[in-house]
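What you see is the complex with one protein chain gone and the rest in place.
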Amino acid sequence: MILALVFIPLLSALAAMLIRPDRPRRRLLVATAAIHSALTAACWVSPGTAAPGAWVGLDAAGRLFLGITSLLFLAAAIYASHSLGQGRAARGRQTEEDTGSVFVNAPEAVFTACLLVFLSTMTLVVSSQHLGLLWVAVEATTLATAPLIYFHRQPSSLEATWKYLLVCSVGIALALLGNFLVVVASAAPGGAHGTLLVPDLVARGARMQAPWLKAAFVFLLVGYGTKMGLAPMHTWLPDAHSEAPSPVSALLSGALLNCAFLGILRAHSICVAAGLGDFSGQLLAGFGILSMGLAAAFIANQPDYKRMLAYSSMEHMGLLALGAGIGGAAMFGAMLHAVNHSVVKAALFLLAGNFLAAYRTKSIARVGGAIRLLPASGWLWLAGLFAITGMPPFGTFASEFTMLREAFAQGRIALAIAALVALAIAFAGMSRAFLGMALGRVPEGVVAGRERASAVLPSFVLLAVSLGLGLWIPHGWASVLEQAARLSGGGAP
Amino acid sequence: MNNAIDSILIFLVLTDLILLGSSRLKNAIRFVALQGLALGLLPMLAHSQGVVWHAVLLGAGSALLKGFVFPSLMNRALRETNANREIEPFVGYISSLLIGVGVLALSFWSGARLSLPWEAASLLLVPAGLFTVWTGLFLIVARRKAITQVLGYIAMENGIFTLGMVLVEAMPLLVELGVLLDIFVAVFVMGIIVFHINREFDHIDSDQLAALKEGPP
Partner (left out) sequence: MNTASMLHPLLALLLAPLLPGVINRTKAFFAGRRGPPLLQTYFDLWKLFRKGAVYSRTTTWIFRAGPIVNFACLLAALMVLPLGRVAAPLSFAGDLVLLAYLLGLGRFFTVAAALDTGSSFEGMGASREVQFAVFAEPALLVGLAALARHAQALSLTPIYAGLSSASWSVSFPMLALLGMGLFILFLSENCRIPVDDPNTHLELTMIHEVMVLDHGSVDFGFVQWGSSLKLWILGALWTGLMPPGATGRPLLDLAAGVAWMLVLAVATGIAESIMARVRLLRVPQLLVGAGVLCALGLLLTFR
């Protein structure tokens, strides 16, 4: 089952390279995404038990993140099949008014193939139970996404791609060192029986050597934290997420950051099992609050709406790290929040793509009157504002509330208040920008065609999911979230 | 046996120092390639019990990749970009060397303090690996040319490979090969991007890639 999930996108990628005409290739993309989603749903319905010692297997956390990834990919694929068609209408040449550059796009076949490889590698990340395999998969996601970010062949995208590739590759190389240290920590005094299998490592618990495990956690946190966009290793994130084409931004923010988070969670769960939960939790919370503060500061005065969304992703990643670091019920909140943030952020990035296509600018000041020009996108954009800033009745409210309540309950008042301040600053900055874009006056000379269903529907469905999760969490979901939280060293409320 | 490993590791350290002090990109490429070739011998020597096909395969693959494929990629990029030396690095060559010596002493010190749970193949393994990782990071940070940064990445990878030799027995072959494959693709993609950077900007000075930043609102 898992192997099928990994290999079907790979085979489709191969086919995508071979198919010449555009239309069947786009259908192939959507079809693969649909098959992947169907298989994922099957995994949810009948979760098989992983064989002991197997390198790949879906535990609750893996299933949760696989679900997010698959759902988002389906949405992004539908959107991409629409937006790719749009780009072709202008005979390949596009202009961006912010920089005044005229650019062409990368060949669509390569784009589609990389997108599918990206799906395959993300699936491998969430399903690997072996830290070495996890590393290989995470690095592979970096490599698969680099050409995606450089889809628009213009200098700024190139710059973003270079930063992304270099910073993330170096960061992930450090995570490899962390893996080595895990082996050292897990080995018996004679040097034998070192392992990288997560269940084995968790089972060894306190028999691991604490100093080495601590060092390993630091390296893994820095390594995968780079990929997750935790400050101060976040420098690549706003550039890459704002320069990538919108469906890719949605996947990067919504799915890939979560994959990196899962890598950190695996390391955290090993630490918790070895009795070092306090150490790793403190580190996670520290990095988390730092990222939140820094991101909020950048959101407050941000002139570029895609960058604003990127910094918002960084802020929410900080929140996830904070929740995981606090532990207990906050881990449950973090799991719930990962789901909520992913669907909302992906929806927003897809909507931002609609704005970019209509207004041809990423500048907040030059976008206005969206609810008149693009009614569906405009209203969804406003709904997305409430969802991303954690207003009830959206799911983000429930998850943020869970995390902060646990922080207060544990007596970590300062941490909770700092997080609240950061959230408030982000709320102020984002609502000012979003309201100006949605309401306001339509700039002269901007005309938009009819909104296509494929451009709006994915966002609508994603936001609806977030709303639904805010109102009612199905029992099956709750139990999966609870299992995932317990697996990652936390608890449930 | 031990002397051979030690000699390779010392060669590694010396080439690191040369990398820190050399301005010619062609030389730097050559020395990184030599590092890769020398490191290819390590897995075979590090195994205590004779020839293990797993180690031979790993060493040969790594040597082939780092000794021949990467240098030819880099040399091609170099030819196409018409850059042959690093001009005005952020940190000068003599200061780089002196800092390098300091860090070298530091890595020996920390290598002596870290007591591995078992006997490594050589006492130099950890210090030399740490120093090579640091050298790679330093090259990425302190030099301007995108090619030098790629070289720094490869050097860093060499260091991690060396550190990995501490636990040859524990790492499964499949993972090692996956790591190698990833690095190969990473360097390949980086090479392509360097090529594109040259075409778009007419230079490969990565510090001039600074259009994307937080400007005034």
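When the chains are written out, they are named A and B in that same order, and each has its own residue count from 1.
One rule holds for everything that comes next: a contact is a pair of C-beta atoms (placed from the backbone, for glycine too) under 8 Å apart; a residue touches a chain by one contact, two chains touch by 3 or more.
This one's a predicted model, so the numbers in the text were calculated from it and none came from an experiment.
Shown chains touched by the missing chain?
So, taking every chain into account, the missing one touches B.
Kindly state which of the options B:I87, B:A112, B:L173 or B:A211 is in contact with the chain not pictured.
Only one of B:I87, B:A112, B:L173 or B:A211 touches the chain omitted from view, namely B:A112.
Decide which residue listed in B:I94, B:V141 or B:L173 touches the omitted chain of the complex.
B:I94
Tell me which of B:L123, B:L177 or B:I192 is the one touching the absent chain.
Missing-chain contact among the listed residues: B:L123.
Even though one chain is hidden, which residues of subunit B still touch it in the full complex?
Within subunit B, the residues that touch the unshown chain are 3, 6-7, 10, 13-14, 17, 21, 93-94, 97-98, 100-101, 104-105, 108, 112, 123-124, 127.
Following the convention adopted for this analysis, only the chains that are shown with their structure count from here on.
What whole-number Å value describes the gap between the mean CA coordinates of subunit A and subunit B?
A distance of 31 Å separates the two centres.
Which of the residues in subunit A come into contact with subunit B in the complex?
99, 130, 132-133, 135-136, 139-140, 142-143, 146-147, 150, 154-156, 158-163, 165-166, 169-170, 173, 176-177, 180, 183-184, 187-192, 194-196, 209, 212, 238-239, 242-243, 298, 301-303
Can you list the residues on subunit B that touch subunit A in the complex?
It is residues 116-119, 133, 137, 140, 146, 149, 153, 156-157, 160, 163-164, 166-167, 169-172, 175, 178-179, 181-182, 185-186, 189-190, 193, 196-197, 200-201, 206, 209-212, 214-217 of subunit B that touch subunit A.
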